[in-house]
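One structure, as structure tokens, below. Some questions next.
The other protein chains are all here in position, but one chain of the complex has been omitted.
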Amino acid sequence: MTRIFMKGCEAIAEAAVRAGCRFFAGYPITPQNEIPEYFARRMPEVGGVFIQGESEIASVNMVYGAASSGTRAMTSSSSCGISLKSEGISYAASARIPMVYCNVQRGGPGVGAIQPAQQDYFQATKAGGNGGFRMMVFAPSTVQEAIDLTYGAFDYADRDRNPVLILADGVIGTMMEPVSLPEMKPESEIEAIKQSKLKWACVGHELDYPNRSWIEPGHWNTADMQKANEEALKVYEAWEVNDVKVEEYMIDDAEVVLSAYGISGRIAAAAVDKLRAAGIKAGLIRPITVSPFPYSSYDKIDYKKCKGILSIEMSIPAQFAEDVKSAVKERCLVSTCLCSGGNIMSEQAVIDGVKKIMEGRV
Amino acid sequence: MTRIFMKGCEAIAEAAVRAGCRFFAGYPITPQNEIPEYFARRMPEVGGVFIQGESEIASVNMVYGAASSGTRAMTSSSSCGISLKSEGISYAASARIPMVYCNVQRGGPGVGAIQPAQQDYFQATKAGGNGGFRMMVFAPSTVQEAIDLTYGAFDYADRDRNPVLILADGVIGTMMEPVSLPEMKPESEIEAIKQSKLKWACVGHELDYPNRSWIEPGHWNTADMQKANEEALKVYEAWEVNDVKVEEYMIDDAEVVLSAYGISGRIAAAAVDKLRAAGIKAGLIRPITVSPFPYSSYDKIDYKKCKGILSIEMSIPAQFAEDVKSAVKERCLVSTCLCSGGNIMSEQAVIDGVKKIMEGRV
Amino acid sequence: METNLCVAGFGGQGIMTLGKFLADTVCHRTEKNVTFFPSYGAEQRGGTANCYVVISDGKIGAPLGEVMDELIIMNEPSLKKFLKTLKSGGTLFLNNSLINCEVEREDITLIEIPATQMALEIGNIKVLNIVMLGVYIGYTGILSEEAVWKTIEENLSRKASLLPLNKKAYEAGLAYGRERRGK
Amino acid sequence: METNLCVAGFGGQGIMTLGKFLADTVCHRTEKNVTFFPSYGAEQRGGTANCYVVISDGKIGAPLGEVMDELIIMNEPSLKKFLKTLKSGGTLFLNNSLINCEVEREDITLIEIPATQMALEIGNIKVLNIVMLGVYIGYTGILSEEAVWKTIEENLSRKASLLPLNKKAYEAGLAYGRERRGK
Amino acid sequence: MAKVEIVTERCKSCGYCIKFCPKEVLAIGKKVNSKGYEFVEAIKPENCNGCAICARMCPDGAIDVYK
Amino acid sequence: MAKVEIVTERCKSCGYCIKFCPKEVLAIGKKVNSKGYEFVEAIKPENCNGCAICARMCPDGAIDVYK
Amino acid sequence: MNLIYTRTKTIQEDKVSGFCPGCMHSTVIKLIGEVIEELNVVDKTCCITGIGCCGLHMDYIAYDTITAPHGRACAVATGIKRTNPESLVFTYQGDGDLAAIGLAETLSAANRGENFTVIFVNNGIYGMTGGQMAPTTLIGMKASTAPAGRNAKEHGYPMHMCELMNVLTAPYYLVRTSCNTPANVTRTKNAIKQAFKNQLEGKGFSMVEIVTSCPTNWGMDALSALDFIQDKMLAEFPLGVIRDKSKEAD
Partner (left out) sequence: MNLIYTRTKTIQEDKVSGFCPGCMHSTVIKLIGEVIEELNVVDKTCCITGIGCCGLHMDYIAYDTITAPHGRACAVATGIKRTNPESLVFTYQGDGDLAAIGLAETLSAANRGENFTVIFVNNGIYGMTGGQMAPTTLIGMKASTAPAGRNAKEHGYPMHMCELMNVLTAPYYLVRTSCNTPANVTRTKNAIKQAFKNQLEGKGFSMVEIVTSCPTNWGMDALSALDFIQDKMLAEFPLGVIRDKSKEAD
């Protein structure tokens, strides 16, 4: 396949187009501006629609509308803009509308810093909005992976009728790398996908009360509402069984295991190689789906050998580390290597963190 | 003290007024309408300001403004309205602005159901907005407790310069009970509180560059941003040591421990009495602060005796149960008793859940 | 001792006021614990309205029981909905002016009241709830008759002109209730 | 083998373009891995602009190293900021037209280029970055001279009129770089 | 020859039809429907001219008109 | 008798002062400040009438005017 | 005798609306349904319902509907209409929904000239949540959050949405009607029909503002509310066509 040189944001947008995304609405915010800007150029070429919404809220709701009519649709933003979308995402989860959105995380809280961070982990994985719904959350650590995960995200969204989140960060969004792109889905397939949703999509139906489309992000009747919650739960539970994605790298004989996602995961992988070269048996667990979280990967660690786990993330306070701890269940020490506020994880800091564990200094 | 008969929402509002809250902005949403409506009547009597914002977003930002000028200020909403406030809350956390807000939870996700629920637990405790900040979150289980916690919340907010959340639910918000009210803080004290914030509050300062007020919900410089995150972390960590509030009820000899917060906690307490009467040694851990979570209470359980923990909440999927599991650390079985979508926890379901544990049927 | 009561009927029949007057009296004129919990739907009018009152010597758990000791039912849909929640041996206060169907339970005490008719005779359909409140108090004696009247009086203080009518309604209800208890 | 390069200067000096041309060439005309990472502040103009290029035979971890193998520095503030990141034995390409201060490190190779002056002589200050790119390639030989030129050509294809000027700039840079390598 | 039929379960007793009927055909009745509303009755059905003003004013579509 | 003084570190070389100076006192210089801008110089200081138009137009407050 | 008037088929036969007695939401829903039936477009109709009492029709109508987050109906409609240009898309919104929380979405969609229709039910109050002040509440009118009545100094003046939109260039048709008299009901129906036709012809944005009552939260019976509309509401919100580009010479 031909290598092309692409920026993360643009690669995500192109992958979406190739997956059949034909509606994008977004609002400017650094460091994800290249996503809407790319769609602005690209959508007219494929007969899709790009709109710059008047706000993040308008944008997510435009996507909620487009997706409710069966169109593959997407929005994106960064951190504080994602907070604004949380009501709309919650609506989509409640009404079981498939849509994809991307958070190119920056420093926080608040307006924070426009530089890269991983400070929205809990929001992404535990509480994308009100009401306790869950989503599949993909965390790419290279531009190529961002492409592949985005491309696949639309299938998951449609399968589950649920929002799917691409949890990127400012590094992934703004860096450029050689990548190869998946095939463009033919128009016929894209049309077929839309047709397959007509049974529930809101586009007009013959006069037929019970079979009309009624997109319901809530229910008058509490029994119906609970039933909707229970049905959603079944979907969420199936992910744990079928859809966990993780990179397990040299954990079999590891005396120390690094764990990190997204850009930190990539930096950690490089650190593992350096540590191995230096004679330290390091391994890595890098969740690719941070929701569902790959708990069982941590069961593969040989805790008799393993001196400790180093959980690495660009967030203070630590967030990802809480899930790592849940997975490790006190079978060995978990320590953290953190930075935040737009500072990028330093490989050296990771290596130092590992050494501290090896030397029993934590 | 005189007993008066008050609705939860109104009691919360009156407690806030007595604690010196002199600005409230909110937007209608069931089941918390009585909070803004009460303030609308009450604020003019105490020289405070009530505004019905044009939206939840406007309201939270009015409060962000008022609180930035040193005034004790509050907003409230329910579930989907709280999602809309999440950006503003995150700003307050980032800029370290003390404010109080209340979520009278209803069914979700999305617009959900207007009836009571506890489906916003993770949003409240883990991700009130973007950026990974934390808050103290109080979960009252009676109207009296709602009063006392609201009254105290303003002190915590001021002490920490951080938002504080009263996590109520539709039952607490709409039920009426006999209560007694705390004293009204005298105007002089309220004024002194405002004065004490003048060193950072945005109300105008003499020309003096370094000492002017600059309310910063972000930083250009990533090092400054990380420093702000680290300083906030110190505040959060202190809560674990100093500020955990919990009701531990008959856990010493418990062969089964119920755990629940808010209205479910109250229902669980009644179930404990019935179970004890029926000869089952039940106990209860009811977090009053769900953040900081009272992890150490679960260490007081005698796991040799305890057959299991029943985690009870009005949320499907379970959320609170995850924190209970973290606290229990697999020392015994944790099973759940759940309802959602506006259905209110049934005491009988709780009792049945306990019996299942006792009979080894889980 | 704990009493779980549910009051149900159409919106507009004064269901909430009935429950609130009762609970308010407990709060202000007894030492007992009490909760009042209104149940609401999305619609402002129409459909059924209901509320729960729990009165107890001890702490109260859920402000709405699952099994009711007593029901005050003002219309047919509410009867259908709530009858099954009444405990065996419980008491059903039924406004039979508006209800045609049979009460198909033998294990309960049924107090039928032509309350709408009584209210109309007193002069205003709006006092229907006060009639029912009177019957309830007169029959159960759960609260002193005077205490409840005090609550009504205080709450209507701003519409004093309505007091005589309400007094009449309350007393008619009390009389009816007392008499039924006598039986 | 992995090369970590940082390019830094004023916004407007074509810093990002320089880095991108380099990385683009690696992508399209070699088998190596490469990353390009721009670093940005809130301000659209003014202050320093910089970017990172990592070229490697293996997988690349962080797209910005902490220790640089090479620096291309176009102004004084950037020199102050980045000099300490250059590894011992690393190479510093310095546009000395704009820089007055001394480079206070002995453990590095310093290539000074009067690049602004060269650009002005060629006829346009805007080709400053292409001069520097030429010097870098001429000196390091990290990529084939033709391959980099192809990238420049393709990227400027829509402004073909600018090609001759850029060609001149690139070649002047190459010559300067080759010559310095010779030394 | 005209006639109105009230779909009693739909009527909410708002009185619009009564107010706007030019022929005073309608009035609030004494019976209530299952939602508790005292529905409208045609008290002077013979006067009806079939103008359908009542039905058009009825928010709830509770009136059918025949002519 | 009037004089302008350029606070060179503040000047961003936008040219507004030059454009609006009625006396052609000012021009972009050859030197750059620490932000990289070629700051303005008074090339005909003697012509200055102290009207302060330049200073008022300067977005960045880079000009002091004496008279 | 023939049946000359009955309910539109777009109302589900076995359902009674959840609106209060005399609530004109019910009237408007009926009129919309009649127009949809007459234009024979049921099979391509998408109603985007705001949050408010307007939502009480969702389980009552027979065509496609989607609940938008409070205030965001125009954004949701934009998403649907842009991807389904053949559908007949309209929003159905109250004054709180459209003019308070949704003000930005409403005006921005109007400004873009989106080719859909907004049905705006202005009852001067938040109905569903129990009578809080709306942007269109009249001066002096009491609301649960303005217990002393709306006061210009503190709350500002009622907002006139048609007039605001009339400052924008794109909107095609802006009209204000009521349902308080038989003639006004007919005018409302005609306005809705006109607006839907505009959309089907690709003319762009239309809004029909309907001045209605909320007897429940106005604290009066339905008939008194008719008088209040006539005397008070229409004095503040005069009826008529505010803009009709089809009538403009261009």
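Chains here go by letter, A, B, C, D, E, F and G, matching the order in which they are written, and residues are numbered from 1 within each.
Keep in mind that, in the parts below, contacts are C-beta pairs under 8 Å (C-beta built on N, C-alpha and C of every residue); 3 or more make two chains touch, one makes a residue touch a chain.
Values in this document were obtained by computation on a predicted structure and should not be read as measured data.
Partner chains of the missing chain, restricted to those shown and counted over the full complex, are A, B, D, F, G. Between the chain not shown and the residues B:Asp155, B:Glu216 or B:Asp352, the one that touches is B:Glu216. Contact with the chain not shown here comes from a single listed residue; of B:Gly88, B:Pro294 or B:Gly308, that residue is B:Gly88. Checked against the hidden chain, the listed residues F:Val25, F:Ala42 or F:Ile63 yield one contact partner: F:Ile63. Note that of G:Leu103, G:Met141, G:Ala195 or G:Leu239, the residue touching the chain absent from this view is G:Leu103. For the options B:Gly8, B:Gly26, B:Gly53 or B:Pro98, the residue in contact with the chain missing from this view is B:Gly53.
Chain F meets the missing chain through residues 1-3, 9-10, 12-16, 19-20, 35, 37, 50, 52-53, 55-57, 59-61, 63-67.
One chain of the complex is left out; on chain B, the residues touching it are 22-23, 25, 49, 51, 53-55, 57-59, 61-69, 71, 73, 87-88, 91, 95, 202-209, 212-218, 220.
Seen across the whole complex, the unshown chain contacts chain D at 42-47.
In this text, only the chains that are shown with their structure count from here on.
Think of each touching pair as a link: the shortest run of links from chain D to chain F has 1 of them.
Should one ask which of E-G and C-G has more C-beta pairs in contact, the pair is E-G. Centres computed as Cα averages put chain B at a distance of 38 Å from chain G. Separating the CA-averaged centres of chain D and chain G is a span of 62 Å. Residue positions of chain E touching 2 or more other chains: 12, 35, 37.
In chain A, the positions touching at least two other chains are 57, 87, 91, 95, 115, 217-218, 220.
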